[in-house]
Structures are given as structure tokens and as C-alpha cells.
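One structure coming up, written as C-alpha cells, with questions to follow.
A single protein chain has been removed from this complex, and every other one stays in its place.
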Amino acid sequence: MSNAILSLRDLTIHFKTPDGMVKAVNGVTLDLQEQEILGIVGESGSGKSQTWMAPMGLLADNATVTGQAVFDGQNLLALKPQELNKIRGTKISMVFQDPMTCLNPYLSIAVQMMEGLRFHDPSISKREAEKRCVAMLERVAIPDASRRFRQYPHELSGGMRQRLMIAMALLNDPQVLIADEPTTALDVTIQAQILDILRELQRERGMSIVLITHDLGVVAETCDRVAVMYGGRVQEAATAQGLFESPQHPYTIALMQATPRVEADAETQRLAAIPGQPPNMRVPPPGCAFFPRCPVAIKGTCDVSPPPLEARRDQHFCACYKSDAQQILKEAEHV
Amino acid sequence: MSEAPSKTNPLLKVSNLSVHFKQGRTLFGPRPALRAVDDVSFDLAEGETLSIVGESGSGKSTLARGVLRLLKPTKGQVWLEGQELGGLSGEQLRKARRHMQLIFQDPIASLSPRRTVEQIISEPLQTHYPQLSGAERREKVADIMRAVGLLPDMRNRYPHEFSGGQAQRIGIARALVLEPRLLVADEPVSALDVSIQAQVLNLLADIKQERKVSMLFISHDLSVVHHISDRLLVLYLGQVMEIGHAKSIYERPQHPYTKVLLSAVPRMQVVGREKRRRIHLNDDLPSPSAKRAGCPFASRCPVATSQCKAEMPKLTDFEGRQVACHFPGIALEGEKAA
Amino acid sequence: MSVLRPESTESALNGAFDAVKSRSLTRLAFERFARNKVAVVSTFILLVLVIMAIFAPVAEMLTGYAMEFQDRNFYSAKPPNWDAKHFLGTDQNGRDILVRVIFGLRISMIVALVAATVALIVGVLYGAISGLVGGWVDVLMMRFLDLLISYPLTLIAVIALAYFGRNIYIVFAIIGLVEWQIMARVVRGQVLSLRNSDFIEAARATGVPTASIVLRHIIPNVIGIAVVYLTLTIPEVILVESFLGFLGLGVQEPNTSLGVLISEGATRVEHKPWLVFSPGVFLVLLLMSLNFIGDGLRDAFDPKDR
Partner (left out) sequence: MAYVFRRFSQMLILVIIALAAVFSTQRLAPGGPFDGEKPPPPEILANLRAYYDMDLGMPAQFMGYLFGMAARDVDETGRPGRVHWFSVPDDAKVSITGSTDVTLGESDVLVRKWCPWDEWLGRWVKSDPDRRPLRKCGIVRGDFGLSMTKRNIYVNDYVRDGLPGTLKYAVPSLLFALFLGVPMGFLAAYFQNTRVDFAMVSVGMIGTIIPNLVMGPILIYLLAIQLDGFFHWLFVDYLDWIELSRRQRTLNLIPSGKSGGPIHYLLPTLVLGTALLGRIVRLSRAGALEALRSNYVRTARSKGLPNWLILFRHVLKPGILPVVTYLGPVSAVILTGSLVIEFTFSLPGLGSQFISAATDRDYTLLMGTTVILLVFVIVLNFIVDLLYTWLDPRIRTEGSPT
């Protein structure tokens, strides 16, 4: 695709642990388009966070990464630390899950905000930097910004800290923002506010956002495109509308049916639970990772080699040998 | 104070329950107490599930522990099957615990790490039915393990060898083995992944149906609650905002806080999301130990008046439920006129 | 009891377990310990030293010199002489160093064992009471401990020994009373985190009597960590004993300990280095192996640390 801003090509991430190799991510190929919000959905252990930590060079030391992450014509995975430092924080920024621990408790907000700005561009004067930081804080709706700017992280509430994190990530006007479960640690009312801010900022600045989450609802509310991950692979990728209106992969379908929703009409309606447990990534299944839990699996096919991610229709990709999984499951539901 | 309820009355009756925590002293005298739960009353009928929802810091877990008398309430009474728990001696209370059980949020942490599954599940039996023989006990444990979807072969394993969902089943088995009348589930699925969460929710729904237990289901997640509750209690800073039938609250919330809460829940509908307005709150949750005279929600409420800030509204009947608001049913900005 | 829906059953079993045998936490810890090469080698060294100390009289038999035997031909400290079977030389009184070092080792170990037990008892009791009772008792006890921890208690031991004589039992007691603080702190921390843990609350919610909670849930979870810190206390205790011996306040003649032997040799190191090196090497070996074993155990029981 021509307008991809960040392309992952066959990304594989393995972690060496004392109890064996953890095969966290196994060949992810995915494009982040310009000016879109790409949602990455998956349960814990699906490799969704690792996939996006890798291009930022933030994985633990025991990780081996293969494949490519192409940004601006460069493979980020092959860059030297100094070269990578010129990109991360300026062109690609990241916001993390737990705003409590992601801010250094020993340093004031002023120091932590200004360091990213002034390190990358030493020509900015201290006053100029301060002005820009305070303006940014005001942009993310932090009240009394110039006073807050002088405080320490522990003096802020959880929602404010996350807004501060977003402000910090956007200071250098990045082209890509990777938000790793930015609202998981927060209450719903705060979550709504953060998601709205992200959406507004994306439109305002024309940047691309990767929104990593486990919550299908968050994706449906916010994202333009969605990739569903399971067992370290992308199982389905489509536009948000396409995915929620006609999910193709049995896992996506099952996940949607298992997700409790407020708007469902039947009270105390039974959820369709997915039987079994997520795969153990030390010994991942040889074929499709969802095979042991899949209601439409074909023995002898699905458990031999993982299905490739193929286009089902325009902008809708699915990794499943069964092309009619959707119909089968729909019929089963009605019976 | 109300009279002790008779046998025909609800299984659980909580009246004016308050749990305050002392917070030590400063140089200038005692700090204000943290009012975790403030004057909460509700009933729970036999076989009914009442969900308590609220954001973090709303006092949901404290309320659960106050009801179970794991914390000593500052004031108020709790009747279980017509028996006032506050009037019981330590030993009587210990015996009465057989009828009420607790399920925890963090499934693995709630299991003693150095005991096997069998020891964990049979401990309540040993405590309350010491006359049972070892074989009888083993049999009961095997039965209950099968009932919650565990193989009895796993009885000699340790908690750390289980996944979260399995560990939660063990916790449920431990709670059920005494066949309690009241089950208090404190965020039982919020630590679990969606696919496992649905398994455990279904299990709880089955238990409710087949065993006729009453359940207090505590959660911050309105979508989860939607699938399990008969009635709903919305808690904010330790006080009841709205209480009533779940279905009607979901369809037509009357308290501004409930409205805000429901509007904030993300929905799995892409079409029309641009038009859907989420009501923003103007500030973060105030400290539960801060002094306040009026409605606890007044500081964040989009339609609060000076009356709200000065005077705490009473919980009054409104459209088939109880709402604690001076202006129940008031429309918020951006909300479609009903 | 009725089986609920088949789906619930199936779901938990599906792909539940691999064929690995069930292992308790203690077992896992020991497996981790066994993988730690340094710790295993240290255990071996310690075993050798312990055997030497237990069978100290064998050394007398092998060399032919009793501990207090003064060899007239080897007065005024002679270097090692293999022909005369003084394998590590003699001291100024013509006594065989090897035999004396082994007996010193023995005394050091006995002191260590007894004093560490005293420390264990005091520390566990203090920590457990503080953690279990809680409230202002805990605050008070912990404040006191806070203050003690930066306090040169060894000096108090010096005063007490100077005053109450050098009776070996007093040495035991005093060293034990000096070295209990870390144990108390660790035990209290453990008890406190246990007290606030969900599984204790679960037991309380079920109506399990307090005595059973302590017996079944608290004690088994404290024992592990207490043992770990016992192995870390023992080298501390040995060090204090050697220190007191070095200052001439430890055990008295005819008994000797490693510290006493080192102090006898320390002033003569210029001309007669073997006097201090032999007990020194044994002391270092002992401390080293104990430290590594303690570290290994700690890492094994608490793999998050480090």
C-alpha cells in the first residue's frame, strides 16, 4: 500500500526465559496508514503489545526480533540506538497502560516534559519550551496547567496523569502515536474523556494512532481499522465497520459473542463463552493457534500449519481455512 | 431503626450501613474520617442478584465486607435470614458465616499458595462440619469440583499451577461447598480475559439458577453487570445514587450519575458512533475523606445547583425505583429528549 | 449434586494441563536452588566444614597432637612442617595450628547455631507479634526496631561481655540478642502481607477460627522465609563471634574460636603469616559458603527479587 506510514513485515518476537522460549509474536505483517486510528485487539498473551514495542526498541533484553518495521524508508529494527533515538519520541511516540508507574516519581512534571522537547531540539529556549508544555497541558484539558506543570506526578489523579502522558507524547508533533491500553487502568467516565481527546487530537494533527486494547467496545467507538490478534498472529484485519458488521474469523466471532454488552436487549442473557484456555506460547499449537478452541476447525488441516492472512474482500483480511465460518456459526446460533 | 424483619422478609436486609475509616492525626487534631460507605440500605430477596456498580473508590468492596462483617461497620445493621449479624458473638458469627460466602477479584491470590486444591476446598467443610469423615469430605469436594467444571483429578495440585479462570472456579467451588444462602462476588471476572470472563459469568448464572442462592455482584463494569443482575445499585463515594430493577435502569436511567456512567460505556456499534455523545465529567473523583454537605456527585454533576451542594438529596421513589437526586430524571445536555 | 452444563466442565478441562507432575512451591524453590551452581558448590564446602567440625577429635588422632599439647620442639611458632605432622605449623606455645583451627571452627559453628537459634526465636516472635497484633503495638514495636537497626548493637555486646564475663553461654545469648532484627523485620513484613492477603480473608469469610488460620495459612508461609533468613543470619552471627573473639572478649582458654586464633596471629603477620592465614582461610570459606547458600535460597524462594 502506498500510503502506509509504518509497515510491519513478518515480525517475529521470541523471548528466552529459564523455562524455555516464549514465542510471543509469530510473523505479523501489518500496515499503519496515514491519518488513521488502527485498533489492535487481543486478549492477554496475544502479543499485541510486544508487536508495537518492537519497532520502538522497548522490548526486554531477552527478546529476539526478526522481520522488518519500515518507517520513512528505514527498517527501525536494524537501526543503531542513536539513530532510533532520533525517531522515537519525535516522529513516533508512545503512551502506556499504567500512568501511575510510567512517570518518574522523583522528577517534577516540568523536567519530564521538557527533557524530550529540549533534547531533540536544543535550540528551543527554556522559556519557549515551558510555554509549549503548558499549552500542551491545556490542550489535553488539564486545569490550572501552569501550576500543575511545577508539581510532581504523585500530586495528580489517575486520569490527569494519563492526559499528561498524552501531552508529553505529542510535544514533538509525532506522525505516529502508539497507545498501549491507555484507558485500561481508568474508570469508564475517564476512559470516555481520554478516547475523545485521542480522537480529537488525531483529527487536529493528522497523525496516525495505534490503539492497543483488549476491549472491543473501545475499538468500535474509536478506530478506523482493526486488527484482531490471537496467539501472536493477526487473525483478522478490516475496517472497523466491516469487522463489526461481518466478522469472518471464528475467533473474532466468538470474541464478539463472549463480550458482554450494555446495548444487548435481553436481560441476563447467556453469553456464548469460548471454551478452553488461550494457548501456552511456550508450546504454541503447530497450526492455527485457535484450533483447540475453534468450533469449526478441520482436523488434519487447521492443526498442521497456520492459515495465511488472505483478503476476503476489499480491505478485509482473514487467516482461516474455513471461508464460510461466518455462515456456519450464524446458522448454529439460530438452531 | 427499623424492626427486625420477620421470616417472610428478604434474605438479606441492610439498613443504614456506614463504614468509616479513621485516618490518624495531624499536628492539628484528627484527620477527617474516610467515609468509604455512608448510610447504605437495601434488601436482597431469595434467589435474587443485586449488582453494586461504581467507579474505583466508590466503596463497593468496603460495602461487601461490611455486609459480611469482615469489617466492623461504623453504624447500621445487617440482617441475614432475620438474624442481626451485629448482635452475634464472635463464635456465633463464625458459625453464621456458613450461610454467606465471598468470591474474590484476584483468583490466584485468594487461594492459599501452599495448600492443594483439595485442602482449599475442604477447609470450609472441616470448619463447619468436623463430623464428616475423610471419605465423605473427599466425595463432597469431588462433587463440587465437577459442578464448577474442574476435574476431580486436579485435587492434588497447587494454585500456582492453574490459570486465572481455573483458579476462579476453585474459588467458586470453595464458596459453594457449604451451600450458602448468600454469595458475595467482588469483581469476580474483572481480572480475567474476555473469553474466560464469559465462562465464569455463565457459571455464576448457572449457579444462581440451579442453587437458588442470592447474590451480591460487585463490579465496575456495566456491561458485565447487565448480564447477571436482577436489580442494580449505583454507588458513588459510598452513597446510593440509584437503586432499582436492572432492566429499567439500563433503559431509562434517572440519576445524572447513572446517565453519565451509562453514556461512557463503549458500545460495539461502529455506525452512528460520531453522533453518540458521551457526557464528560468536569473533574476527577474527589477524595472520599473530603468534607461535603450536599450530594457527593455535586462537584462533577453537569446540572448541579446550589441546592445540590448544600443539601444531600434523600433516596426517594421515582418511576418504580429509588433515586437520590433533587431533580430525578433531569435531562443532561446532549442527551436525546426522551 | 447436579452437574451443571456440560459446557462449563469441558471448558476448564480443554487443554488444561500438560503432563508435568504437580509440584509445590517449596519443591519448585529447591529445583531453582539446585540449578544455582555457586550455591550447590557452597553447600558442598559447608558440608565438608561441618563434618570436620563434628569429627574434630579425628584431627587430633590423625596428627597425633591434642589441642592443648605443647610441642617442645616447636615453641615460638614454627611454619608448617609435614615431617612432624604440623601441617599448618604451630603457635608460640608449640600447639598444632590445624588441630586448633578445627576446634575453633567447631566452637564458631556451635556459637553460630545456638546464637542463630536465639535470633530466630526472638526475631520470629517479635515479628509475628508485631504483624499479627497490629495497631499501635505494631507501630511501637516497629519504631523501636527502626531505631535499633542503625544502632551499633555490637558495642552493647562488647559492654555486656566485658561486664558479665566471657562465659560461652553469655556469648551465645548476647550474639543472639544482637542479630535478630532483620529476622523480625522480614517475618513481620511477611505476616503483614499474609494478613492482608485475599486467601486469609477468604478463610476468615468462611469462618475458619483464628487459631487454624495462623496454623494452616500463616505459619507454613512464614517458615520458608524464616529459614532463608536463618541461613543469612548464621554468617552474621559467626562474624560477630569472631569479632568479639578478635577483641579478646570471646570464648576463653582452653577453648578457642576462629576469631581468637586470628587475633592471636594478626599482630605477628609480618613474620609468621601462617598463624593468621590458616584460621582466616577457614573463616572465609565458612562465611562464603553460608552467604552463597543464603543468597541462593533467597533467590530460589523469591525469584522476583533480583
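For reference, chains read A, B and C in written order, and residue numbers begin at 1 within each chain.
Just so it is clear, contacts are C-beta pairs under 8 Å (C-beta built on N, C-alpha and C of every residue); 3 or more make two chains touch, one makes a residue touch a chain.
None of the values given here were measured: they were computed from a predicted structure.
Every shown chain that the unseen chain touches in the whole complex is listed here: A, C. Of the options C:104, C:265 or C:296, the residue whose C-beta touches the omitted chain is C:265.
In the complete assembly, the contact with the undisplayed chain comes from A:87, out of A:40, A:87 or A:188.
Residue in contact with the omitted chain (choice from A:10, A:72, A:128 or A:155): A:155. Counting the whole complex, the residues of chain C in touch with the unshown chain are 143, 146-147, 149-156, 158-160, 162-164, 239, 242-243, 246-247, 249, 259, 262-263, 265-267, 269-270, 273, 276-277, 280, 283-284, 287-288, 291, 306. Residues 56-58, 61, 81-82, 84-90, 93-94, 96, 98, 101-108, 111, 115-116, 119-120, 152, 154-155, 165, 168-169 are the ones on chain A that touch the missing chain.
We adopt the following convention: only the chains that are shown with their structure count from here on.
The mean-CA centres of chain B and chain C are about 48 angstrom from one another, to the nearest whole unit.
Averaged C-alpha coordinates give centres for chain A and chain B that are 32 Å from one another. Shown for chain A are the residues that touch two or more other chains, namely 273, 275, 277, 293. Shared interface positions of chain C, i.e. residues touching 2 or more other chains, are given as 7, 10-11, 16. Taken in their complex, chain C has these residues touching chain B: 1-5, 7-13, 16-17, 22-26, 197-199, 201-209, 212, 216-217, 220-221.
On the chain B side of its complex with chain C, the touching residues are 68, 70, 93-98, 100-102, 104-106, 109-115, 123-124, 127-128, 143-144, 146-151, 154, 156-158, 160-161, 165-166, 169, 171, 174, 178, 199, 202-203, 206-207, 210. Residues 43-44, 143, 157-160, 187-193, 195-196, 214-218, 220-221, 240-241, 244-245, 254-256, 258-264, 267-275, 277-278, 293 of chain A touch chain B in their complex.
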